[in-house]
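Every protein chain of the complex appears in place save one, which is left out.
Every chain is named by a letter (A and B) in the order it is written, and numbering of its residues begins at 1.
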Amino acid sequence: MTSDPPSTVSTTSRRGTATAATRVLGVLTIVMIGWLGVFGLLLSPADRDQGDAVRIMYVHVPSVWLAYLAFIVTALASAVHLFGKGHSMQADRVAGASAEIGVVFMAVTLVTGMLWGRITWGVYWQWDARLTTTALLFISYIGYLAVRGLEGSRSQRARRSAIVGLLAVLEVPLVHWSVRLWRSLHQEATVLGTDLDVSLDGLMLFSLFVGVVAFTLLFLWLLLHRSRVLTMIDLSAETGLDAALAQRRAEGGVTA
Amino acid sequence: MTDAGFILGSYAITFGSILIFVWRTVRSGKSLSDGMSDEEKPWL
Partner (left out) sequence: MSSVSRLQMVRAVCAKDLRIEQRSKVLTSQIMPFALVTLVLFAFALDGDAILERTAPGLVWLAMLFSSMIIVQRSFAVETADGALDALRVAGADMSAVFWGKWFALIVQLIILEVVLIVGAIVMYGVDLRISGLVLLVTSSISATCGLSAVSTIYAGLASGVRGRESLLPLLVLPVASPVLIGATRAAEAAFGAGGTVVSEGWPWLGLLSVFAVVFSFGGSLAFGPLIDD
């Protein structure tokens, strides 16, 4: 007895990964990002020392905040997968989605930081603790994503990348310590002063706050959608496998 | 605005990256979900 082939587009199927909650979140995010643009570029004043260059900070600081938040989420989700009962695959997918987001925003951080540095310091790059650690962290997470791309079963992928993700977090304080100690040997670093040493007036602080809130909402939205996409990828791999197994059994005349 | 190129460039790169990432995620979401019924989606 043949069964109906599964319909590829069910009439009850909703397209995409959205739910009512994510739509609300999405609208809020768009509004906040719009405010960020308005405040950052227009309403907030230029800085006393930096001039208009401070406006870059309103996207640069939220980006680095988001990148670090993403990597913390990756580490936590990795820990949940490794040490939690049941080795949750959902945790693995959250870790992976979060790392992807983190890498993108780390790249944005580095580029916007370089543009800011070009204006304020006259150079695109400086070998100070923060920048150097950020660059190495960026490369480490590219390595993490490369490990996720290795061939193997889903649980292998999850276990390997969870360990790499946790080791990457372990490495951050050590790298930062070593680079800071290293740069303290070289006096030039203090002259250029890489600290965001601005006395932020009310409107500037508010713009920064808008940016951080906007990007946090954005992170949540991206994480939800991207993890759902990864879930669907895993599920279709599974059903693909199930279908292949069913076919083999049918060929062998074995009743399922 | 002094150094407008750098500043606007930073905003363009930031928002552009966000837009690209969002667009690609939504697009994957739509095309993958076409092969699945609502029952199969764990978040629904």
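Here is the rule we go by: contacts are C-beta pairs under 8 Å (C-beta built on N, C-alpha and C of every residue); 3 or more make two chains touch, one makes a residue touch a chain.
This is a predicted model, so every value here is computed, not measured.
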For the chain not depicted, the shown chains it touches: A
Full-complex contact with the absent chain, from A:Ile30, A:Ile142, A:Leu220 or A:Leu235: A:Ile142
Residue of A:Val31, A:Val123 or A:Leu170 in touch with the missing chain, whole complex considered: A:Leu170
Chain not shown, touching residues in subunit A: 82, 136-137, 139-140, 142-143, 146-147, 150-152, 156, 159-160, 163-164, 166-168, 170-171, 174-175, 177-179, 181-182, 185
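Basically, only the chains that are shown with their structure count from here on.
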Residues of subunit B defined as touching subunit A within the complex: 1-4, 6-11, 13-15, 17-18, 21-22, 25-26, 28-30, 32-38, 40-44
Subunit B partner contacts - residues on subunit A that touch it in the complex: 6-10, 12-19, 33, 37, 40-41, 46, 51-53, 55-56, 59-60, 63, 90, 101, 104-105, 107-108, 111-112, 115-116, 118-119, 218, 222, 224-226, 228-229, 231-233, 235-236
